[in-house]
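This structure is in structure tokens; I'll ask about it shortly.
A single protein chain has been omitted; all remaining protein chains appear in their positions.
For clarity, chains are labelled A and B in written order, and residue numbers in each chain start from 1.
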Amino acid sequence: MGQKRRGNIRSPVSTPSDTHSSSEIPPDKNSSSTSSCHGYLQSGKHSICMVSDFFYPNMGGVESHIYQLSQCLIERGHKVVIVTHAYGERRGVRYLTNGLKVYYLPLQVMYNQSTATTCFHSLPLLRCVFVRERITVVHAHSSFSSMAHDALFHAKTMGLNTMFTDHSLFGFADLSSVLTNKLLTVSLCDTNHIVCVSYTSKENTVLRAALDPYIVSVIPNAVDPTDFTPDPGRRDDNKITIVVVSRLVYRKGIDLLGGIIPELCAKYPDLCFLIGGEGPKRLVLEEVREKYQLHERVRLLGALDHKDVRDVLVQGHIFLNTSLTEAFCMAIVEGASCGLQVVSTRVGGIPEVLPDELVTLCEPTVSSLCDGLEKVITRQREGKVPPPAAIHRQVQHLYTWRNVAERTEKVYDQACRQPVLPLPARLRRLRSHCGAVAGSIFSFVAVINFLFLLFLQWLYPSHLIDVAMDATGPGSHWGHGFGKEESKYTDAVRHDVADRRRFKCKK
Amino acid sequence: MVLKIFFPRCCNMADSGLLVGRWIPGQDSAVVLAVIHYPFIPGQVKKYLSELHSQTQVDLTILGSWSFSKDSQKDMDEFLKDLSTIFSHSRWLQLSREPGKKGFACEVVHKNGHAAGDEEHEIIFVHYDQRKVMLSQLHPVQENGADVKSSELRAVFHTVSQSEPLFLFDKYDDGPLKLTHWQSDGREASILVELIKQASVPVCMLLTLLVGYRTEQFQTVFSTSKATTHMEFMRKANIFVSFFVDTALGLLLISWLYRENRISYLANTLVPAADHVAKELQNLLEWLMGAPAGLKMNRALDEVLGKFFLYHIHLWISYIRLMSPFIEMILWYVGLSACLGLTFALSVLSDIVALLTFHIYCFYVYGARLYCLKIYGLSSLWRLFRGKKWNVLRQRVDSCSYDLDQLFLGTLLFTILLFLLPTTALYYLVFTLLRLVVVTFQGLIHLSVDFINSFPLFALGLRICRPYRLAEGVKFCVLHEEPGAPLHLLMECYRTETSSCSSRDSWLTLVKKLFVGELIYPWRQKSTKTD
Partner (left out) sequence: MAEQEEFTDINGNPIQFSCQDFSPFCREFTVSSSKLSLLRVLMFTCTVWLLAYTGFYLTQNTAVLSAAIMVTLLGMLLHIHFVKVDHETLLIVGSLGVQLSSAYASGRESTTFIEMSRIKDIVINEAIHMQRIIYYLCILLKDHTEPDGVSSVVPLFQSSKPRLNCLVQVYRSCQEIIGQTP
């Protein structure tokens, strides 16, 4: 059996399930295309299922993107359900703040928190979720997540509208990217709409997946400016502190950082490094620290909770980002929002993120980064930098989740107006779009998937699946005394509550 | 409020009288323990109860009255009212039963005299079998006193079991009071068992003096203090029974062994068998020194290892020859030890096997050490290859820049070790297999010893003869419903099968050990085998 769930169904719930299942036919039909979308709720609200391998308790950009976007969509009256794989003891169905329902499905994790895929084995569970939650739009996140691709595939087989958000950049040269790009092509060729987080990312995705650029929108990520406020009193102005907050992995350019630290420390005796994050490359930094005897000046903080990030950021003068590839860098926005000088590599979508006066861009080499940092350090010494509060004011309104949610909602409306291809058209599309070999193989897979779906519909007919109580959306049962038991689960995401309250005040 | 009355089934048909029992503190429930029949002198009843209180620490009181009569209902009512004024109480129960009816009628009178309104009290009767509750040992309350307050059923069971002295008299005895309770249905034979238990204490002390070994077990069995908890009692009884079975089996073995000159026959087969094993080993070594299974080994190392082991076998054979005249005598004396129990004999057998296969053990240890050393050297040289080194202080792999000389020497050593590895590995493999055979045999012996020692024979016997003494919980069923009458529930003790599961995940560690070349022993092996 699965896990215990937090909320329970209280008596005041008006006659459940019976009324729903009689009046609404769950969108488990392959034939009709757009009807299911309008059939769900005439009010123009959607029933959205976010699918990704990456979600809390895992931490990162994709995770917080999904969470924040879902919260804002719930606030706008949509019904949102999140599907991810089980994280250790966290399996089954959980509820987060404001009745955000999360399914932690027991699927086998293969590598790097990504599930193993066979194209078929996740269909029974995902179908069950789609039917019982009466989903109209399936929104998959991150091209690294095989579960997201699976969900897209199954949703198309079941005739649901699909959306995809790409969070990362990819190369074209080596074997692994050739293969991933092929898979992405197959996965996205009949997806209704695609969202990218920056123009660079859009360009990259369109090229990789051979897409029509018109169905690709750009919606940037956002940060919560209320959470990242400057606090100059926390700095030690006798020395200059450089803050780095990122996962310590190869992609984030930690090897570059390992080269920068001894060079700059030798030059400037009053320079300190404050490094937050955890990862396999931590060893590199530790060795550098030991080799050059920098224990007092380089502090490694280890893994940080999201709520602690701000406290680390405000202790520094300069925020350094050494990423080698990045679609949209939330970290530099957070750094700038805390009033720090930002130095970053000029890769991927980073140049789009902040206006030029707020960020110093360098090439991803040790010497270029050192030059950039030196320039900023001299400016800092001479006091030529704008005060933190000014920087904060400037960044404050650049990226908000509310804006992101509004734009995403428009994309949903647009996606729902588009037809979902029936099976024959889908097969033609695959064959014409993805090349003869891969197209034929995946057409075959699609047919098998369709037959598997028919088999499942015979084995567990849709009318036997109990329709779930809506915790969010127009028919929401998420009352006042209802969320009390949630406190335990909202620790990781508490910062969001303040955000919500602020929105309510504004209204 | 709901008022619960736990009522013993044996008092269902009792004559009218007073209800003796206890109000469970903090809960709205009362346990009826016995009925005191008319006629009685109130003063005597009070005195009796206070005596019991000092004896058992259970505050027994008169709960109310019980009437089960055919005639003069009216007079009785008046009389019962009067009674309630005699005994001090806060609530007074008036239970009455008419002969034809199944249900009881109940009235609750408060201290100020008037009958309580119906809307205030709903009443549940829970009928229990006093004898079974008494003996079921379902009251392990001594350890955690805090639980008594929270759990109502615990408190009920506790009350019943604590007020044992109350049940020493009954209505057939000549005493000032006539009581009805479970003993009135016929005495329980377990009283006899209790007597035997008490008599057994000096016997146990005697036995402890006689038998010196297995001290740990016997300390628990023969500790002169009485078993306080149910668990402890069960453990004691199980150990005791298994000890007797063990000794009996050992004596059987002796009677078989010392008849028809079986000892000398055994000795005569043992020596040639050991000889034969040594011969076979010699052949095996010669085979290994050639080209075993068509493998081409490093000739020089192969020769050295082979000769070393052959010399060992020569030593061994002469040792056996030296021993052979004495073996029969040794066996004869060792056989006597079986009178201490079959497990003892089996353990001795295991030791003899270990002694007779000492050469295999030696070979195994040499092989394993050599192999272990090579693997260790290879792994550290492999790190040197990659420009890494093991940091002992921080328990992690650091990167390190080596000199050219160091790298050259390291590479040289690495190649030598790598090319010599197959030869050592083969010797290690063969001797480990031999060792595993011996270890498995010893493990089996240990397993059977454990089985004999820990088999819960006593519990099994109880399960067959008196299942309710191993009760696990309670079970309620609704007795009969009559409109208007209070609800009647029947409480029974029941037990379910216990299932045990054993995990065997330590096999993986064993395989890992074998691969790395760590030594394995039967006693560690044993812990992996017996759950």
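Things worth noting here:
By our rule, contacts are C-beta pairs under 8 Å (C-beta built on N, C-alpha and C of every residue); 3 or more make two chains touch, one makes a residue touch a chain.
Predicted model, so just to flag it, every value in this text is computed and none were measured.
Across A:128, A:249, A:283 or A:385, the residue that sits in touch with the chain not pictured is A:128. When the missing chain is restored to the complex, the residue among A:92, A:279, A:364 or A:435 that touches it is A:92. Seen from subunit B, the chain kept out of the figure touches residues 2, 4, 28, 122, 124, 126, 150-153, 473-478, 481, 487, 489, 494, 496. Seen from subunit A, the chain kept out of the figure touches residues 1-5, 8-9, 11, 16-18, 91-93, 103, 105-106, 124-125, 128-129, 132, 460-461, 464-466, 468.
Keep in mind that, in the parts below, only the chains that are shown with their structure count from here on.
Note for the complex: subunit A touches subunit B at residues 283, 287. Every residue of subunit B that touches subunit A in the complex is listed here, in rising order: 396, 398-399.
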